[in-house]
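First comes the structure, then the notes that go with it.
Shown here: the complex without one of its protein chains, the others still in place.
Showing subunit A:
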Amino acid sequence: MAANKAAKEQKYDRQLRLWGDHGQEALENAHVCLVNATATGTEILKNLVLPGIGAFTIVDGHKVSGEDVGNNFFLSTNSIGKVRAQQRRLWELCGGGSCCGFAPDKLLDNDPEFFHRFSLVIGVQLPESTCLRLGAVLWNAEVPFLVCRTYGLVGCMRLVVREHTVVESHPDNALEDLRLDQPFTELKNHIDSYDLDSMEKKDHSHTPWIIIVAKFLEKWYSEHNFQMPKNYKEKEAFRELLRQGILKNENGAPEDEENFDEAIKNVNTALNATKISSTVEDIFSCDLCDNITAQVGQVPRKNTALNRSTKMRSVSHHVHQIFLSR
């Protein structure tokens, strides 16, 4: 079991560095359905199988034709006439997969709920009527539907999805949440424990820049009616205040204090008002928070549906309390 895990970590190393182990887990828990194993379809499936998709099912009522062999890498001439859903070469790539030799229309007639089990359904080269029927079933079942079509050197695709939840967004540029405008008790106490004016040079130069910004912010508040520097002019004035705080030697020239340089450099990003972004507010204000069902998007492992719903409700209330209280 452990050896298996280690082998997978080795194989997927290069992609784990992109989407992490949560992303990988989501992939491995997914079950994808491909309707029509055309060249396009199998190409898509190959790209899902390689990174480790959990399971896939091919639905295809066609038999393999000569045309198929010409443009599908996974078919050879001795597959002609056979059921196209049986893509042996593709299965070899991942060691598994299931097939269904029925046409999608037949399934929609007899067993539309067949499609409810999938994380995603990919429909390739489907006639419009089938798209509409299948689309309706999937929309009601809240299963995302990816519609693809290719013709020679031209192609298109369209994604039909009701709602997609992203928890770990891996942002490229996240700003630090320093709470300098609303320091919590422990932070306030820590800041108070420093007394810049009475420090020797060594300690003065080694005080972390965040403390420096915090201290001078206090000074600023007393002169500016407890408002943070808001625009460029005020921030520049604040930076000047910091500059004045640099120790001077006997000749009145400023000493080399790297921590002050750092503080000045970080003024733009350190003085962010502590507030919930509007996009996050919207989530918690949404009706769904009051009517939690078990099926509320993908949630980190180890949470059962029950835990999830109770947690969500209490979390949304707590978050409001923390941020809005003083």
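Quick note on the criterion: contacts are C-beta pairs under 8 Å (C-beta built on N, C-alpha and C of every residue); 3 or more make two chains touch, one makes a residue touch a chain; residues count from 1.
Note that contacts and distances are computed from a predicted model.
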UniProt protein name of the chain not shown, from "SUMO-activating enzyme subunit 2", "Vacuolar protein sorting-associated protein 35", "AP-2 complex subunit alpha" or "TP53-regulated inhibitor of apoptosis 1-like": "SUMO-activating enzyme subunit 2"
Which of A:Phe73, A:Phe184 or A:Tyr221 contacts the chain that the document leaves out: A:Phe73
Among A:Asn29, A:Asn47, A:Asn140 or A:Asn189, residue touching the chain not depicted: A:Asn47
Subunit A residues touching the omitted chain (full complex): 5-7, 9-21, 39, 43, 46-47, 50-52, 70-71, 73-74, 76, 89, 92-93, 152-153, 170, 172, 302
